[in-house]
Every structure is written in structure tokens, then in C-alpha cells.
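A protein chain is absent from this complex, but the other protein chains hold their places.
Our next item is chain A:
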């Protein structure tokens, strides 16, 4: 009897232990369920930065290597900790910039980005991780910053900077870093900085080149002083079209952080009225001495015509994004869908498929039966290429005797260049080459990959 009682008591104790462990587990899980800080979708003023008058022992240990610099010292560190910096764009420039400023102990970082992390961002946007794919970039960057330096106040804004919110946001910060990727946003940030009197540290990068300037600073020019009119939208190359080597925005973002750092710490930037250019191919920096602020500038001049923020997308004729634009140059009967083209292939109808992408893209992937002549070579009427095209068309004509105008289909990555090529080929039809019927394949190879063949690579 006593034996049985003891065994039961033992069992009871074990069960109690198990229940306690389970309770703890539940509590832990509930704790981790508390939502992560949500990015601001509206602009709410952050709490003000408290001015430190001295450094804590932890500050001294953390920042000791930069405190030892006579140019910086304790005063520079305290100044930095009182400074707020608004980072416009958490991409290839914004990531390294935010990373170094946070590491150095900047007071507050505002991180703006409307976009989400994609796999093709990771080669250059070094704050984001594989597991952050699909997450808001502002939030992903903020969580990386938090784990690097938890003493930095970090304000993620998952929104597109717009004429409606830009002044509210910028007014809350001391320095603005333009890390954006498109022309309308660059004009918007510039005008907002001029109107609110903030220095604008502006970097940009594409392919193997970078530029860095500080606008609206110490009597130097603003972006509009240099570029009063925006470039025609079809002449602007973005990173998704033109490509960019990740380390190039990395270098430019670091240089940009350096200038922010110097302004914030009180040393001042030596780059005012200068345009610094970096050529990654030749590993060479050059600087151009710029003019001062222009008295006839539309926004920072003596009689400005821009006294409030305007519609920058219509001013520039393009959207405030670096996503590719969709051109519409052709009529409906000059285009076919990828599905219709697939049906034609299935029926083995003779035709010529012309791929007008640059060779470097054809090397990534292509349809095996296509003929590649890049658009630039068609535009330049390159004689070797015209000869090749003429031969292929005349061969096709023999193949399908009876059809007076052999069909030529034009494809590119997204269906923009192919439309331009259709126009060129129509002009050539019956002159430089046999008379043909030319059609554009809508949406290009990316539509082909999305709709027809999911195994076809996307880039």
C-alpha cells in the first residue's frame, strides 16, 4: 500500500514538472507572438532626440576607435548622437549608408521604402537577408539596424515619398540622404530639401559608375540648378534594365555615409559645390567643381516658380519607381500574345523569331530557334546584320512558297524594345529585305516565362 502511494506521488511530481515546462513553453511562444514593430504607413512624428551631454561607459567602449580620432572625438560623437538622418530608399545605396551610420552611433535613422525585398536585390542591398524576401524593405532594414546598434532610434516608413508626405517627413530630420532609384523622386527630394532648408547628400549608381554631390549646402547648387529639365523618360536607364555591380552602389553609399557623418559630427563636408564621380572599371575618382547656387533656379533661385511641391511624375513623364515602363508604340494587330505565339509554334508554322536583346542578355537565356540581332544594331543599320536578316527572310520565303509576306516575330525581355524593332523592320520591309509581316510578342520573354513556360529563367 505504502509502496503504491509512493509510486503515485512520484508520478504526480513528474507530471507537475511536465506541466510547468509546458506552461513555460506556452508563455514563451505567446511572448514571441507579440507583433514586430510595424512600419509607419502614415507619417507620425518620432519622439525627439535627447541631447546627451556626456558619453556612457558603454558608449565609450563601443565607439572608442572613432573617439580616438582628433577630427571626431567626444564632441563629434555627441553631435552625431543628436543628429537625425532620413534615408530615402533602402536599396543598394541606402543599405550600406544606414549600416555605417547606425554602427557609428547616429541618433535617429528614418528609413523610407515602399518596396519589398526580392531575390535579385540581395547582391547589392546588403542589409536584407534571404529570409526577408517578400518583407517590406523598410522593416527588413530596420530590423538589421536594430540588431547592429539598438541604441539608434530607427523609424521605418513603408511608403512612397510623395508631394503629400515629403515635407512632413523631411522637416523631422536634420540631414537627408537621397538613395532613391528614379528621376521623379530625385526632383521631389531636392525640392523638399530646398523648401525645408535641409542639406541633401545625394548619391547614385548604375552599371560601373557612381556620382555623389551635396545639394542645398553652404551656398552650393541644388539638383535643379544643375539639371533644370528632367531627361526624356525613354533615355533613362535604370538598374533593372542596365544592371549594376553590387559593390558600386556599396562604394557610393559608403562615401555618402562618410559625408553625412562629417556634416552630422560638425566637421562639415568638403564636397560642397563638387560632383564626385567614380568609375569602377578604371578604379578612378574624379571631381568636378560646380557653380554656386543659381539665382535663376526654379526652386532655390531669387524668384522661384516652384514654391510648393508639385506632381513630379508628370514633370518627369515617368513613374517614381525603377520598375520598367511599358511602352505602347504599336496597334493591336501589330502584336500577338505569348499564348498565340505558342499555338503557332505547336502547329509548326514557318516563321522567323527575331530576338532583339543585347548579347549579354541572350547569354543568360534565349529561345533556341531565335535569331539574335540587338536593337542597337538594327537602329544603326549594321550592314552585316542587315545581310544576315535578308538571307534568313529570303530563305523563309522559299520555304513557304505561296505566301507573299513571310511572318517575322520580334521578342525581347519585356516587350518594349521589340516594339521599336517592329517599327524599324516595317520600314525595311520591301526595301532592304523582302516584304514581310512583322509582329511584336507582347510582354516578351518574361511573359513567356510567366504564362507559357515556367521553367524559362526570369531575370
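Keep this in mind: contacts are C-beta pairs under 8 Å (C-beta built on N, C-alpha and C of every residue); 3 or more make two chains touch, one makes a residue touch a chain; residues count from 1.
Simple rule for what comes next: contacts and distances are computed from a predicted model.
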### Summary
From the options "MOCS2A", "Syntaxin ufe1", "E3 ubiquitin-protein ligase MARCH5" or "Cytochrome c1, heme protein, mitochondrial", the chain left out of the display has the UniProt protein name "MOCS2A"
### Query
Of A:182, A:216 or A:418, which sits in contact with the chain we cannot see?
A:182
### Task
Would you mind spotting which of A:122, A:226, A:344 or A:437 touches the chain that isn't drawn?
A:226
### Query
For the chain left off this view, which of A:55, A:154, A:205 or A:408 is in contact with it?
A:205
## Note on the structure
Where A:67, A:148, A:277 or A:424 are the choices, the one touching the absent chain is A:277
### Message
One chain is left out of this view; which of A:76, A:156, A:199 or A:249 touches it in the full complex?
### Response
A:249
### Task
Name every residue on chain A in touch with the hidden partner chain.
89, 91-94, 178-183, 186, 203-206, 209-211, 226-232, 235-239, 242, 244, 249, 275, 277, 279, 281, 286-291, 322
